[in-house]
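Read through the structure below, which is laid out as structure tokens, and then see the notes.
This part shows chain A:
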Amino acid sequence: MPPSVVRSLSVPLERPRRRKRNAASIGLALAVLPQIGVMAAALAQEGLADSAKRGGIIRYGHFQEPPCLFGGWVQQWYLQRQYSDNLVARTQDGQIVPWLATSWSISDDKKIYTFEIKPNVKFTDGTPVDAQAIADNINGWLSDSPDLRNPTAAPYLTDSFESASATAPLRLRITLRTPFQPLLNVLSQSSQGILSPTALKRGLAANCEKPVGSGPFIVEKWNHGKDVIFRRNPDYNSPPATAQHQGPAYVDGIDWRFFPDQTVRYGSLLTGESDTAYDIPSVAWKDANSRFTVLRHITGGTPLRLALYSARPPFDDVLVRRAFAYSADRKAAIESSFLGSLPFEGNGALSQSSPEYIKELGQSYPYDIGKANRLLDQAGWTEHNGQGIRLKNGKPLLVRISYSSSFLKPDGEQALQVIQQQAKAAGFDVRLQPTNQADFFAGRNLGPNDYEVALLYWVAPGAEIFRISWKPDLNGQLNRFNPSRYHDLTLWDVIQKAEQSFDGAERTALYQQAERKLVENAPAVGFAVLDVTLAAQLNLKDIWLDRGSVGEPVFYDAYFTGRK
Partner candidate 1 sequence: MSSSEVLGGAGAFPHLLRTLARVRTVPLRVYAAVTIVGFFLAAAIAPKWLETHDPLAIDLTASLQAPSIAHWLGTDQSGRDLYSRIVEGAGQSLSIGLGATALSLSLALILGVTAGLVGGVVDTVLSRLFDVLFALPTLFLALLFVTVFGTTVLTEIIAVGLGTAPGYARMIRGQVLAVKGAGYVEAAKALGHPYLRIVRRHILPNAMNPLTAMMTLGVGQAIIWASGLAFLGLGVAPPAPEWGALLNAGRNYVIYAWWLEIMPGLAVVVFALSVTVLGRYLGERLEGKS
Partner candidate 2 sequence: MLHLVQPEAQLLTVDSLRVCFARNVPEGTAVRGVSFSLAPGRCLAIVGESGSGKSVTARALVGLAGHRARVHARGLNFAGMDLTGFDDRAWRRIRGKDIGFVLQDALVSLDPLRPVGKEIGEGLRLHRAIASREELESQVIGLLKLVGVQDAEIKALQLPHQLSGGQRQRALIAAALALDPRLLIADEPTTALDVTVQAQVLGLLEETKARGKALILISHDLAVVSRMADEVLVMRQGEVVERGSADQIFREPQHAYTRQLLDAVPSGRRRGSRLSSSPAPRLPQPHGRLLEPSATRSSQIVIEATDLVKRFKGPGGILRTVVDKVSFQLRSGETLGLVGKSGSGKSTTARMALALDLPDEGAVLFQGEAWTTLTERERRARRRSISVIYQDPLSSFDPCWTVRRILADSLLDDVETRQERHKRVAELLDLVGLSPAFLNRRPLELSGGQRQRVAIARAIAPRPKVIVCDEPVSALDVSIQAQILDLLGDLKAQLRVSYLFISHDLGVVRYLSDRVMVMRDGRVVESGNTEAIFAEPQHDYTRDLLAAVPTLLGRQPQSRRDRDAVAAV
């Protein structure tokens, strides 16, 4: 799905803090199983601090305004995370912990999942959150109805999903055709937040305006073009195990304002008109760290990568692909263009925040012009033309890079231009094909013969993304999410094996095998990581980014110190 934004900076200065929280949350997760008592206790001990933390409205300056308050786009995940709960939650290091489901069991053939649903939870429209409600949601995601279909869940589950049903008021059963281990990961992503079936019946339009979940905040009003007003859900009783406290959120609400313009967004933070703002401009990075609390999450799934069109020359030849990877100092390009703030990601297959990430692959294909030239000679691109561009039977070594200029901010664009320059030395004639969002969605420059390299990415918790990126075109079903057009059935087998393996170690091994294979064959070359950054005024504490998912800001635990 299109990104929040491509941007990034280094400084996990709140790493320790996160550690603490995770520890806490996991502990809590275990404790939750015998619910009621502990819950009460939890509430009791939270009680004292609460009164001090209560109150205030968070003025949050966000980036883009989505067309609808839920859906497949990251911009929509951010919002949905505030007002809906998922069936399960996922911790930083990939553990699945309880949320709406207090516990679950998986049949031996790994095809039947049975979830125990937390009692006494209500959607904010009063509809009870029970097994049936959740089953309706899930079935809707995989239906063909444009109103209910879930563009994130569908590509993951279509092949394996069979049905979801309520076997008891609080017992949900999901049946699969084939085992699919990442199911829980998928269920933990915000786009799979559970919405009130009663509300859903109102139709897409109404739900886009005022979706109803069971989350810590309630969508009060969406002033299009301006902001979304959330107010606290006073009866909130279903926080995930990853949360830091129980009961309703501390703040009275969120004023979720849309400032597409970077200058205004960050400016409003500078002038104190916002309490927290999304996506810190890299020019402002140092400044931001000196003034504000800065949160940053490097998203899982694929990094921002150069997908090389492998179905036709020149990149149908792995040697040329590797040569291209070697030919440019991508590391330098990224680090300079992003003012040294964005870590380079050499691993084209998986982003470093995914559990299955292999560190040493992060530095694969370092800048080596000599190697690049050797590989190209080897591949038969021996002649040169006047401009020093390599030729093979008269054809110049042309590389057109298509990308959406709206995804790739100027920094990234400059990085590409650096690569363009350096690759030329190796004899690549690199042309940039920036495409604005409008044309991009219209598929401009993305036709089968329009590009040799496409710059795309997909944010996800981890390696389960492989299914989406690398599923080959089987029985005429074109995989539209594979811009590399890279077909490798053995790779596909490995991926499917991994998906069906429920032994953590084995699965990771399988995924890493696939990962190695990918890096080695270079159908996609690493470029940059994607990240979510958030800056907050110092008096606003305990916002956290949901690293279990794709780093959505979570305001449930946030509170102001000192009355404002």
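Criterion: a contact is a pair of C-beta atoms (placed from the backbone, for glycine too) under 8 Å apart; a residue touches a chain by one contact, two chains touch by 3 or more; residues count from 1.
The candidate set was assembled so that all candidates are chains of the complex that A comes from, given by their letters.
Note that this is a predicted model, so its numbers are computed, not measured.
Enquirer: Using the touch rule from the top, find which candidate among 1 or 2 meets chain A in this complex.
Expert: 1
Enquirer: Going by the contact rule set out above, which residues of chain A touch candidate 1 in the complex?
Expert: 261-263, 266-267, 270, 281, 283-284, 287, 332, 336-337, 339, 405-406, 409-411, 413-414, 417-418, 421, 432, 434-439, 442, 444
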